[in-house]
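Take this structure first; my questions come after.
Missing here is one protein chain; the remaining ones are kept as they sit in the complex.
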Amino acid sequence: MINSIVNKFRQRNFVLGFVAVLVIFVLLGIYKPYVLIEGIQRSSLYALIALPMALLLGVVGIINLAHGDFMMLGAYFAYFMNVQLGMDPLVAVVPALIVFFIFGMISYYITFKHVIGAPELNQLLLGFGLSLVLGQAVNIIATNQPRKLSLDYVSSSMKIGDFQFGTYEFIYVAAAILVLVGLQLFLKKTRTGQAALAVGQNPRGAKVVGININWIYLIVFAISVAIIGAIGPIFGTRNTIFPEVGLAYTLKSFALIAVAGIGSLTGVLWVSLILGLSECLVLSSLEYAKWSDIIFFALIIGVIMYRSHQRQVK
Amino acid sequence: MRIKFLVGLLLAAFLTGLFIVAAPVQAADPIKIGAILPLGDATGKDGIRSMELAVDEINKKGGVLGRKLELIVIDDEMKPDKGAAALDKLATVDKVDVFVGGMSSGVTMALIPGMKKYGKVTVWIGGASGKIEQALEGQDWFFHLHTWDYQQIAIFNQGWDEIAAKYPNIKQQRQFSAYEEGPFGTNGFKATKGIIEAKKFVIQGEAFKSAALGGGDYRSVLRHAKEFNPDIFTWVGYDKDAIPMLEQAKEIGFAPAVYVGSPPAWPVDFAKSPLNEAVVFYSMWNEAIKNVSKPSKAYSDAFHKKFNDAPTTYFGPLAYTNIMIVANAIKKAGTVEKAALIKALEATSYDSPTGDKFVFGKSKFINHQAYASPKIMQWQKGKVVVIWPFNIATGKLLYPFPAWDKR
Partner (left out) sequence: MKYWKYMIFAVCVLVAISLPKFLGVYPLQMLNIIFIYMALAVSWDMLLRSGQMSLGVAGFCGIGGYTTVLCTINLGLNPLVSILIGALLAGLIALLVGYAVLHLRLLYFAIVTLAVTEIFRILVRNFDITGGPEGIILPNAIFKGDAAGTYWLMLAIAVFTIILSWVFQKTRIHFALTSTANDEIVAASSGLNIFKYLVIVFVITSAIQGMVGGAYAQIYGFVTPESSFSVNFVLLPVTMVLLGGSNSTWGPVIGAVLLSVIAEALKLVIPYGHLLVYGIIMIVAILWLPGGIYGIFKKIGAKAHN
């Protein structure tokens, strides 16, 4: 791992990029320190939610449009664990991992197993149908009354001179790095992970070599759902939850991955960082804040078109 | 011979059946009220339950004009085209006598062509946009029971003027308004800005993305508010924004002298939040009003008894009021015929569970406007206290909003 980082520093582009990022950080930190801090926190949340989808889409090519809804379920899981058993939502991350791993397996068996190899459209729609069912089921069982736990530590903050900022959201940063490193290790160091990469590149070839591709799809799907399900409790501590809360994040993750380039996990992190920081920068201006949404979509269009242009030139 | 007998028997049976089916229909021939509500939404759920409650109460007392009331509710699914289809079904298939209900402005806009076409008596509790009022100018069959956005703002300001007059230490010269970027928040801010600037006060506003639409990070707006240092800080958004907004205000150490929230409803969990102390809010109704209003208590008790649950939004008592006003007018008119019914509705004077007396008057464009007046309330020790209007107040304003480190 360390070797690969050292190797990266030998590449000129990487060093340039790294220095540019550092300069931007320092400048932002001097100009408006809160933009830097809140931008990083916001970016980490984006990356955190997008990573499990990037794994599923980038490595084995499954598009799961019910992604955000699994997160919503995870948040409800933690909410009711707290109300019924008094369990802290951050502790609930552990049982959520297990519960959603199993739930992911079941969901895969019932639904996605049957559209592997089918046109992308079928996967999209299956995901959409599943999203509708999950959201409506929660709506019927738990009603659409918005819910939010009152936890003291969620609004904890730090004060340096006159400058006061929230510290709780750094948990997103930690979690995003943890998930990214964990997924990289899984893909590079474990047999299953390597097999998953092989399946993603060439399913038929992988089958010929003797990889049980059904098993790989199942495991990767379940891991993705387990992670996003376990992100639910972390997300739900800070945000109000309701049956449709995940929808916006599905879309955002999908777009982030498209910009980062399907297949690149670290790319997701960088794109999230650019997006989060620039959104926060625009939001920090009173006059231009209302245009902050446009950044996101302009970025998507710009990057995708630039990439396709490059490919054409080649 | 046998066949003839059989045919005769069948015919006889058919005729008897017809009589059995037809007879009660003729005797009762209910008065039909057609309602359009978004049933998937908390407001629609409160609305339909309260309407059913009102209809049950009326029918238990023998109905109106010796006829039962029949309520036909159709879900608009918050979709404009579905709302318009619902109106057509109520008008042409169910042949209702009166239209009631309504919630979102978007759906109401799509109903306007249909409403105009049928010209049926409509007593509407939804749609607060001033543009809807303008579109319905001069329609004598249209009765509106919700404040228009500009009225609402004017009333809040009147409230603050009265409060400031009574307690000279309370300041309101500098105001900051954070509003959700949709029509709900934006219209409110436009109207507020006009009124505040006319009073020569200073106002600053900024839009935010509501958590209901994928937002939920309010810190940049709150920081701008903190820099502005307002006497009164107001946020206008949805119930989903309530708790995170407060938590993030605490996080960045923003504690204005008056912290006001103005969502259509409060999430149930808000009452449990330890941060809610001294948060002021605007609402047409809250269960706390039952301590000072008899109709409100009767309504609340009946609702609890029937559903074993509490209404969460003011659309509950408003929908109840909606049915009651229609029923009373039909009673007074002695008929459901349009001209007589409009006359009777114009003479309405109804003590509503919202704590207001509903009497129709003129607003900017329409002639039949009556409303539940917004009230100023405050959370104190986890309970809701009514601050203004003073005649139904249950407590005094806790002022100023305590700093976060002094709690």
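We call the chains A and B, going by the order they appear; numbering starts again at 1 in every chain.
Here is the rule we go by: contacts are C-beta pairs under 8 Å (C-beta built on N, C-alpha and C of every residue); 3 or more make two chains touch, one makes a residue touch a chain.
Owing to the predicted nature of the structure, the values given are computational and were not obtained by experimental measurement.
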Identified contact with the non-displayed chain, of A:83, A:102 or A:137: A:137
Sole residue of B:55, B:132 or B:258 that reaches the chain not shown, by the stated touch rule: B:132
Listed residues A:36, A:93 or A:255, member touching the removed chain: A:255
Touching residues on chain A - with respect to the absent chain: 63, 111, 114-115, 118, 120-122, 125-126, 128-133, 136-137, 139-140, 251, 254-255, 258, 262, 290-291, 293-294, 296-298, 300-301, 304-305, 308, 312
Interface residues of chain B (partner: the chain not displayed): 39-40, 73-75, 77, 79-82, 84-85, 88-89, 91-93, 105-106, 109-110, 112-114, 116-117, 129, 131-132, 134-135, 181-183, 185-187
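Methods note: only the chains that are shown with their structure count from here on.
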Interchain centroid distance [CA atoms averaged], chain A/chain B, Å: 39
Residues on chain A engaged by chain B in the complex (per definition of touch): 34, 38, 42, 139, 144-150, 152, 154-157, 159, 164-166, 168, 238-240, 242, 245, 247-249, 251-252, 280, 283-284, 286, 289-290, 293
Chain B residues touching chain A - in the complex, by the definition given at the top: 40-42, 181, 204, 206-207, 209, 211-214, 216-217, 219-221, 223-224, 239-244, 247-248, 250-253, 267-270, 272-275, 312
